[in-house]
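Before anything else, here's the structure in question.
The other protein chains are all here in position, but one chain of the complex has been omitted.
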Amino acid sequence: MIDEELVQLLTPEGLRVGHPEYASSLDGEEIFSLYRDMVIVRRLCNESTSLQRQGQLALWAPIQGQEAAQIGAGRALQPMDFTFPTYREHGIAWCRGVPPEDVLRMFRAVSNGGWNPQHFRHSVPTVVLGNQALHAVGYAMGVQRDGAEEAVMTFFGDGASSQGDTLESFVWAASFNAPVVFFCQNNQWGISTPSSLQSKVPLYRRAEGFGFPGVRVDGNDVLAVYEVTKKALDNARVGGGPTMIEAYTYRMGAHTTSDDPTRYRIDAEVEVWKHRDPLERVKALLVREYQIKGAAFDQVNHEAEAMALKLRDDVLAMGRPDPITMFDHAYASEHALIEEGRREMLELGISGGAH
Amino acid sequence: MIDEELVQLLTPEGLRVGHPEYASSLDGEEIFSLYRDMVIVRRLCNESTSLQRQGQLALWAPIQGQEAAQIGAGRALQPMDFTFPTYREHGIAWCRGVPPEDVLRMFRAVSNGGWNPQHFRHSVPTVVLGNQALHAVGYAMGVQRDGAEEAVMTFFGDGASSQGDTLESFVWAASFNAPVVFFCQNNQWGISTPSSLQSKVPLYRRAEGFGFPGVRVDGNDVLAVYEVTKKALDNARVGGGPTMIEAYTYRMGAHTTSDDPTRYRIDAEVEVWKHRDPLERVKALLVREYQIKGAAFDQVNHEAEAMALKLRDDVLAMGRPDPITMFDHAYASEHALIEEGRREMLELGISGGAH
Amino acid sequence: MATTTMTMAKALNEGLRRAMERDKKVLLMGEDIGKLGGVFRITDGLQKDFGEDRVIDSPLAESAIVGTAVGLAIRGYRTVCEMQFDGFVYPAFDQIVSQVAKLHKRSDGAYTMGLVIRLPFQGGIGAIEHHSESPEAYFAHTAGLRVVSCSTPNDAYWMIQQAIEHDDPIIFCEPKSRYWEKGEVDLEGPSHELFESARRREGTDVTVIGYGASMKTIMRAADTAASEGVSLEVIDARSLSPLDLEPMIASIEKTGRFVTVQEAPHTASIGSELVAELTQRCFYSLRAPGIRVSGYHVPYPPTRLEEDYRPSVDRILDGVDRVMGFES
Partner (left out) sequence: MATTTMTMAKALNEGLRRAMERDKKVLLMGEDIGKLGGVFRITDGLQKDFGEDRVIDSPLAESAIVGTAVGLAIRGYRTVCEMQFDGFVYPAFDQIVSQVAKLHKRSDGAYTMGLVIRLPFQGGIGAIEHHSESPEAYFAHTAGLRVVSCSTPNDAYWMIQQAIEHDDPIIFCEPKSRYWEKGEVDLEGPSHELFESARRREGTDVTVIGYGASMKTIMRAADTAASEGVSLEVIDARSLSPLDLEPMIASIEKTGRFVTVQEAPHTASIGSELVAELTQRCFYSLRAPGIRVSGYHVPYPPTRLEEDYRPSVDRILDGVDRVMGFES
């Protein structure tokens, strides 16, 4: 995979490569810590997949293969930044401090959100493709009005890049020079739709036509993703305007647990990408360059295992909410139809108020 | 106005200039005929403006300043092509053979269309910004399925370039390599919104990011517009895919007769553009290079005058339609609510059936 | 009572001004609302006084206007979005239905969607297509939204302020054909709460319920009816979602008959809702079924015909005749 356009700092074999514009700024400890996060979110993802298989989740959207893209981007964020994810940003949520079990509330179908987005400065997941890109730009316009040095980052996929909302958000970000970073994970597929149907040219080039820079980064190279994202965020915070980042990566698993990718893609493609595993290359680097030993890796695996165990317990403990809660927060203030609905539900004995 | 990016074949002074990619292919007679069309549509526009002032039209959207863009583009079309206009494409309608009075039906508020779009292969005007761009791409997909050598052209303004539909149409045109030409008249304004708010970079560059070529042409130079459009259409017809043309021009008048441009733009700007009048430069060329005499110009003016007179008569003769016609073509087949409405109207004596 | 006379357009302008003065987080956003002051001049002068950061001239994309207003709401701003015309709200429909209406719920109350979408609606100005639509039912049907409509300058002045202060997202429907009509505005305090209906005329024979531009036509119809010995009680719904039914019920318990008036076609509309609710609640009082006078089930016609499409005095009186014709 030699690609002039692609920012890469670490080859699939874990060898460092130079880049005229970007250099890795991280020391061994920091790299190890990125690796740790990747291991944990991979484990989180695997645990969620099995929870789904066991009927404990309604659905799961795996991120396997995209760990470097998400951890690289997520770790480049500062606490004061704000993020607008889709349904697949579990790695970002992890970096923002959202408890893993909260990420699973939507997938357990007990909530349509799952966490307090203001508290974590990480918005609730957006399922309607593209909608969140405009929210991010609007939020960024608020940041501008507050005169704050904060950046906003929004996430979308190669598929969502075709939606009007995503494209309008480019127009607006450019027009208002909004402090926003568009982070597009091109995982090659939108369910069964290959990214080649969304664009005949590399996606990152779209940005330039709207008047702001686009960068394509090896999305399986956590060092490169981190540096590219950090630079874009730093630039946004000081008034440098928007950047689009295309993280070129691959969705190793199915679109969701409801999906059957064997119907539309060939094994050989998946095999090729296996050799580009985002975790393996960092591990190779850590072993070779920083002499990290098996014990340290074991320790990370233990941590991940503990997280997974706790996650499982937490999820199993998530009961069915009292039906009456469906009326909560439908409106911010009193509403006759809400009162009516509550009353009817109580009369029918559906909610006993026992909860 | 020296602009590397701008295709120009004729200066505002009427002097020919060379261009590495485009050369004028038209002889004197043809150029004169373009000139004639421009004179006529300008006259049509002026007559419509006064008809509006006199209360005979509900509204008028002037094209003064944009005659070269529209006649250049319109005359580059072949009969088998199909066009999807906005509310301002009176010059295109003229080239497609739509009777001028039909163009005015919408503005007299007696029709929401005005002509048979299948007959003239020129769609009814689209008022909702951007909608028509998708219709054009869809039609072009039909052309592909028919294996026909036809091109489709759609029109929109600098303002409409920000709409999701316009941008999605770029995605689709590229994905399906549709035989469509996007003709954007950048007349610098979308009502009071300057084109600089829609894009910080020249609009034509947007196309490239979607994977097809964009060209910026001097929209006040009918020779350049003609050649650029012709090439794009020829290319589309033989499977070469989409092109976006940005015709860089200026709306000399108000947005519509309801608009008051003095509230948002300065006279000096209008003055500058007066020197770039699309008709004057062709006239200068015709006089100098082809020795066209006053009599020929007089003849054109006479023709335009006759057209205007007839237009006025036709418009004044356009009566209020029978109200019962509002039920016609609401559906293609019988519908209970339509029958009910018709019955009610007849019972109320609103429509006497006398018409 | 400090009253003053102004047009509805001016009343909205003044109401916006007061809201902006009161709360620095209030922003206006829309197409041509700044320098131009909006195509109806509702925001005239506000950009000059509050700056380009608070009165934002936007690129031309309605989904983006609403979508960025959502982001601004998350950041703590209260944006009043102007849709230039009713027919141009549809590109923003997805953001309104999937995000504006649902984010307060989805975030378990962490996000306040305190934004107002101003919609110059209904016909009557002789415009071209898409400039005379009545989309209120779409929004009334959507859980999570509230929908109101003003019909007088006084209401316009107060309701816009109340709407901006309210924490729920509100679709604010302005009868554009009434923008230039003058009326008394009481600068001291509102006559009604935002979500209250208002009785505009007392009567005994038939209750007529409407909103927006139809109110004036209904009042004219009531005059005509009175001259023919029929007494109409007239109610301005004002809040289209939720409906304020109590005053309507009280009225129908007295009259036993009602007619609803709107410009939108009747299928699955505000009129349908009124008939359904009021029939259920006033079943024993009703001496005739509720009758809906509405636009026809056709795309809005070319406007030379619009007065035959919109409910006219004649059509309203025909509706009155029909409910009076029922025996019970």
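Observations, loosely collected:
Letters A, B and C name the chains as they come in the text, with residue numbers starting at 1 for each one.
Just so we're on the same page, a residue touches a chain if its C-beta (ideal position, glycine included) is under 8 Å from a C-beta of that chain, and two chains touch if they have at least 3 such contacts.
From a predicted model like this one, the values you see are computed outputs, not experimental measurements.
Of C:25, C:41, C:54 or C:105, it is C:105 that touches the chain left out of the display.
Only one residue from A:123, A:163, A:220 or A:249 touches the chain missing from this view: A:163. The residue touching the chain not shown here, chosen from B:27, B:260 or B:328, is B:328. For subunit C, the residues touching the chain absent from view are 87, 90-91, 93-94, 97-98, 101-102, 105-106, 129-130, 137-138, 140-141, 143-144, 241, 264-273, 275-276, 279-280, 283, 288-292, 296-299, 326.
Subunit B residues in contact with the hidden partner, per the touch definition given at the top, are 82, 84, 111-113, 116-119, 123-124, 126, 128, 131, 133-146, 164-165, 168-169, 171-172, 175, 328-333, 335-337.
What subunit A contributes to its contact with the hidden chain is residues 58-59, 87, 105-112, 127-130, 159-160, 162-165, 190-193, 197-198, 258-260, 263-264, 320-321, 323, 325-327, 330, 335, 337-338, 340-341, 345, 348, 350-351.
Here, only the chains that are shown with their structure count from here on.
Set against the C-alpha centre of subunit A, every other chain centre is closer than that of B.
If you average the Cα atoms of subunit A and of subunit C, the two centres end up 41 Å apart.
With each centre defined as the average position of its C-alpha atoms, the distance from subunit A to subunit B rounds to 44 Å. Counting only residues that touch two or more partner chains, subunit A has 164-165, 168, 171, 175.
Among all residues of subunit C, those that touch two or more other chains are 58-59, 61, 63-64, 91.
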